[in-house]
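As you look at this complex, bear in mind that one protein chain is not there, while each of the others sits in place.
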Amino acid sequence: MINDKNSQKIVDIIQNWARKHSIWVLAYGTGCGAIEIPPTMTSRYDAERLGVRGAATPRQADVLLVTGYLTTKTLKRVIRVYEQMQDPKFVIGFGSCTINGGMYYDSYNTIKLLDKYLPVDVYINGCMPRPEAVLAGFGKLQEIIAEGRANGAQKYKDNLEWYKANQKKIIPSLLTTDYNW
Amino acid sequence: MREKATTLYFGPQHPGITGNMMIRLKVEGDTIIKATTEVGYLHRAFEKLQEKRNWLQSFTMMCRFCVPETDPMEELYARAVEEIEGREVPERAKYIRVMVLELARLASFMLWYGGQNGSLGLYTMGQWSVGDRNYILDLFEELTGGRIYHMYIWPGGVRRDLPKGFEGRVLKTLDYLEKRLDDYDDLMFDNAIFKKRTQGVGIVDKATAVEHGVVGAVLRGCGIKSDIRIDDPYEVYDKLDFIVPTSDGADIWSRALVRRQEARQSIRIIRQVIDTMPGGSVYNKIPNPQKWKLPKGDAYVRAESVRGEVGLYVVSDGGTMPRRVHLRGAAYVHGITLLEDVLVGENIADVSAIMNSLGTCPPEIER
Amino acid sequence: MKDIKAKLTEKIKASFDTVSEKDYNGNRLDFHVDVKIIPQILTFLKVNLGYIHLSHISCVDWLEEGEFEIIYILWSPVEKLKVFVRTRINREKPVLPNIDMIWRQANTYEREMREMFGIEIEGLEGAEEFLLEDWQEMPPMRRDFQTEEYAEKTFWSREGREDAIDVREEIIKRSREEIPDFAKKYSR
Partner (left out) sequence: MDLLTNILGAIATIILAFVVGMSYGGIVRKITARVHNRLGPPWYQNFIDAYKLFGKTTAIHHGWMQIMGPAFLMVSSVVTLMFVPVLNNGGWFTNLNFKGDLIFLLYLMVFGPLGMALGAGQTGNPNSAIGVTRGLSQMVGFEIPWVMALVALMIQFNTTTITGLMDVQQMSGTWLMFSSPFAFIAAVLAMLGMFRYSPFDIVGAPTELASGPVSENGGKFLFTMMSSGSIFSFVKLTLYVDLFMGGADNLIILLIKTFSIYMIPVLYGIVSPRYRTEQAIRFFWGWPLFFGILAILYAAIF
C-alpha cells in the first residue's frame, strides 16, 4: 500500500513540474515595462517555447507580471486583479521601480516597495530589463516553482491583515471585501 | 422595446487596450452610444520630479515619457535647453540626431504594425514586425548601450560618435527591412478582410480634425498635408528630400496607408543622411552639471513623432533646475476627447483598432 | 517673417487695448494680455487670423511672485508662426475662463490644470478627478508641495538608500586603489 505522504509528494512533484512548464501571464501592462513583453513573446526570444503564454483574464492566469512602477491608482486595480486570480499564483516584480522606487523614489504617486502590498516571488532588475533578463526571471520562477518554494500566495493569506493595513494606508477607498478566493 | 444600455468596462486590465487606461463604454447591443475615458493609471509625476532635479538629471526622465518612441522626447529637451541657453550644436551631431530619430520612428512603426493587426486578430504580423524590430534595437544598443532608453541625444550634441562601420550596418538593416516591408504589404494591405475591417471605421473627418486639434498621421489620413518636419523644420530636415504622404479616406485604412508610406520615407531619409553626413565633432561640452545654470527664459519646441506633433515647454528661472517642463504628446489630444467622440456609434469590435489607429499612448497622456 | 509679425501685432493692437508684445528670434511672438480678454483674443486669433491649431496650454507657478502664469500656444499652418498668449492670475484665488468651446481639446488641459494647480475654471465640464484618485493634499504641481516629504511620509523606502549619498566618495576612494592585474588591460 502506498503511503499517503509519499503519494502526496509524488503528486506534488508532477504538479509542480506541470506548473513550471505552463506559465500563463496575465496581459496587464501596468507600466512602461510592458514594452519589452512583445519582444519577449515574439520570434527572437520566443517565451512560448518555455510554456510562457499570455492569458486574457485574471481567472485564467498564473502569473501577475507587474511591469514597472505602480501608481496608487493602478495598485488598487492590481490588488483586485491579484485577488481574482486562482491559486497557485505568482507575482513577478519587473524593473527597478518595483524594487525600491528606482528613479521615482521621491514621486508622490508611485509606490516604492511592491512587496509591502503584494507577495512577490521573483524580482527582475533593470530599467528596462532586457528580454534576456525577463527570460531569466521566468527561469528563476520555474526553478522555485519546481522546488515548491514559490509560496507567495500562501504568505499573502497568512499575513493578510498586515498586507491589507499597508494597502489601506495609501488607498483610502479600497473595497474592504474579505479575501476568500 | 428599447434595448437597455449596458456599461462595459474596457480596461485597465484588458488585452485590447493600448497601455494602461480605461474606457467606460455604454453599449446598446454591439453599438457604442457613449464613451468616457479614464486615465491616470500611469501618472508618475515626472514634471514635478523634474523641478527637483538639475538640468542633466531631468534629461534622464525625458525618454521615459513614452516608451514606444523615446528619442523625440530626448531631442526636444536637448533642443529646448539649447534654445534657452543659445548653445550651438555641431553639424555632424544634427545629422546623427536625425538618423537616430528616424530609426526610432521606424522601430515605432514596427510596433504599430503589430498593434494595429493584433487588434484585428492578425497575430502573425505582430510576430513578424516586432521580431524584425529587434534588428533596429540592436543598432541602438551598439550606438547607445540601451535597447529602449537611449539617453543619447543630449544638450549640446549627441553623447558619442558613431562606432566604426556603423553606417554600413545601418544600411544593411535598412535593406533587410525594406524587403520585409513588402512582405508586410502582402499580408496586410493585400488582405481583403483587413480592408473590410478598416474601411469606413473610426472616421475623423476634416472638420473634426480641426476642431480637436488633431495632429500627425491622423490629420494626414483625412487629407490635410501637415508635418512638423516640413512646417516648422528642426535639425536638418529642411536639407533633406522626402514627401509627406496624405490620404483622403479619413478612416483606419487610410491612416494605415499613410503610415505605410511614412515608414518607407524614413528609410529614404536615413539613406540620405548617411550619404551627406559631414565630419567633425559631435558634442559641445556642457559645464559641470552640478553647477550648470541656464539663463532665465522659456522655449516651446515641437517635433514630429509617429503619433504626431509632440511639444515641450521648458521654463528656466535662472537656476540649476528647470522651473517647469511640460510635455504635450499627440496622445494627449487623440487619447481623450477625440477618442471619446470617435467611438460613439462604432462597434465594440473596433475599439481596440481605433485606439491603435489614433496612436493612443497613455504614458504620454499622464506623464 | 518680420512683416508677418508686424502685421499681426498691428491687428491685435487694433482690436484689444491692454496687450503688450515681445518679439523673439525665429517664428515666435509673445503677447502679454489680461486674463479677462483671454476667450476674446483666442477666438479672434482662431477665427479672424487663421491661428487654428491650439498647440499647448501650460501653467507655471511663480511662487515667489504669488502668481500663476498661463501660456496658450497657437500655431498657424499658413503663416508658420507660433503665437504665445500669456496671462498672469492671482495665486490665492486663481480663476480662469473656460475655452473648451473654442477648441475641444482644451478641455483636457483645463481638467489637468484644475487638478494639478487647483485653478478654478469657470463652467468646466468633466469629472472632478483626472489623473489622481482620492487625493487629499494640496494640488501636487504647486511649488510649495514637497513631493519628497510626502513620499517619505506615505511610502516606505528600501533600506540601503541612505548610503547612496556617499557614492561619489566611494568612487574617488576606489579610483586610488591598485588595479588588479587581470583588469589592467581593460583600464585606460
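In this document, chain identifiers A, B and C correspond to the written order of the chains, with residue numbering beginning at 1 in each.
In the analysis below, contacts are C-beta pairs under 8 Å (C-beta built on N, C-alpha and C of every residue); 3 or more make two chains touch, one makes a residue touch a chain.
All of these numbers come straight from a predicted model, not from anything done at the bench.
A.B. asks: So which shown chains sit in contact with the chain we cannot see?
C.D. replies: A, B
A.B. asks: Of B:187, B:230 or B:286, which residue touches the hidden chain?
C.D. replies: Selected residue, touching the omitted chain: B:187.
A.B. asks: What is the set of chain B residues that contact the non-displayed chain in the whole complex?
C.D. replies: The list for chain B reads 6-8, 14-16, 30, 117-124, 127-128, 131, 187, 191, 193-194, 196-197, 347-352.
A.B. asks: If you put the missing chain back, which residues of chain A would it touch?
C.D. replies: Touching the chain left out of view, chain A contributes residues 14-15, 18-19, 21-22, 24, 27, 42-44, 46, 48-49, 51, 53-54, 56-62, 85-88, 180-181.
Here, only the chains that are shown with their structure count from here on.
A.B. asks: So what's the Cα centroid distance for chain A and chain C, whole Å?
C.D. replies: 37
A.B. asks: Could you give the separation in Å between the centres of chain A and chain B, each centre being the mean of its C-alpha atoms?
C.D. replies: 30
A.B. asks: Averaged over CA atoms, how far is the centre of chain B from the centre of chain C? Could you give it in whole Å?
C.D. replies: 21
A.B. asks: Quick check: what residues of chain C touch more than one other chain, meaning two or more?
C.D. replies: 132-133, 140, 145, 147-148
A.B. asks: Please list all residues of chain B that touch 2 or more other chains.
C.D. replies: 40, 43, 45, 48-49, 52 - these are the residues of chain B that touch more than one other chain.
A.B. asks: Touching chain A in the complex: which residues of chain B?
C.D. replies: Against chain A, chain B makes touches at 12-15, 19-20, 40-45, 48-49, 52, 60-61, 64, 67-68, 111, 114, 126-128, 130-131, 133-134, 137, 146-149, 363.
A.B. asks: Touching chain B in the complex: which residues of chain C?
C.D. replies: 27-28, 52-56, 58-61, 71, 73, 75, 77, 80, 82, 84, 103-105, 107-109, 127, 129-133, 140-141, 143, 145, 147-148
A.B. asks: Using the touch rule from the top, collect the residues of chain B that touch chain C in their complex.
C.D. replies: Chain B residues touching chain C: 36, 38-40, 43, 45, 47-49, 51-52, 210-213, 226, 231-232, 298, 300, 302, 309, 311, 313, 315, 323-324, 326, 328, 332-333, 336-338, 341, 366.
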